[in-house]
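See below for the structure under consideration.
Only one protein chain is missing from this complex, and each of the others stays in its spot.
Right after this comes subunit A.
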Amino acid sequence: MAAISRTFASQLVNRSYVNVPASAGALKKAFSISSSSRDEETQAPTLASTKSRSSAGPLNRSLVNAAPNTNYQTRLQHTNTTTIPDFSKYKKDGNNYDSGRAFTYFMVGTTGFLSAAGAKATVTDFLANMSASADVLALAKVEVELASIPEGKNVTIKWRGKPVFIRHRTGDEIQEAEAVNVSELRDPQTDAERVKKPEWLVMLGVCTHLGCVPIGEAGDFGGWYCPCHGSHYDISGRIRQGPAPLNLEVPEYSFTEDKLIVG
């Protein structure tokens, strides 16, 4: 295998200008042909036997191939390269190269910025196609009239398929929620972290234990009570007792002047 690959490699790089049989006289002849001028071109008949059988690799170029025995004329590749054709017909007049160069770069730049703008527009269109449309975004929000909820009452609304508890808390309840020692809670959160306005408590009505819906105004801590496994939440929706690991989740919401927008 190694021998084969070596042979192949040597054939690949084996470029010779004249294919010659490996004899001293032929080598001398080939050298004199490839390096000399036309004086000897009439005396080249011995090259008829130079077409070698085995050394013809795929890249094995020879500039002189086997020739007929009679009337032989060597066709040398590298003759008369010093004579340069007259290109003046195709050249610009004088030294006026600058405008052509500027025009070429102008065209390159124009092509560049047009394709950049086109590429950006294509990508933008695809991304805009993937984002949520206006009707989907409108359905993802729920508005609640705040004036319809009296103080000390709970309201449960449906938002994205889940219940959301809204409680209009009284002053006593706010004080009670803020008076809790946060360090002894299972999921330590102050009341201020859970509400935007202290009188409005907004949170998802899904027990963080196994997803039941807790019952309002029940339980040992004056807040919510989950009947499934007995989790007690306080008036700020924080877990106080029972198996639930986390406080009730607070969704994204915001207030307009008289409305609450969940979502």
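Note that in this section a contact is a pair of C-beta atoms (placed from the backbone, for glycine too) under 8 Å apart; a residue touches a chain by one contact, two chains touch by 3 or more; residues count from 1.
Everything that follows uses one rule, which is that contacts and distances are computed from a predicted model.
Between the names "DNA replication licensing factor MCM4", "Signal peptidase complex catalytic subunit SEC11", "Complex III subunit 9" or "Tetratricopeptide repeat protein 7B", the one given in UniProt for the chain missing from this structure view is "Complex III subunit 9". Summary of contacts with the chain left out: across A:Ser99, A:Ser133, A:Asn181 or A:Thr256, the touching residue is A:Ser99.
Taking the complete complex into account, A:Lys120 is the one of A:Lys120, A:Arg160 or A:His229 that touches the chain left out.
In the full complex, subunit A contacts the hidden chain through residues 96, 98-99, 101-103, 105-106, 109, 112-114, 116-117, 120-121.
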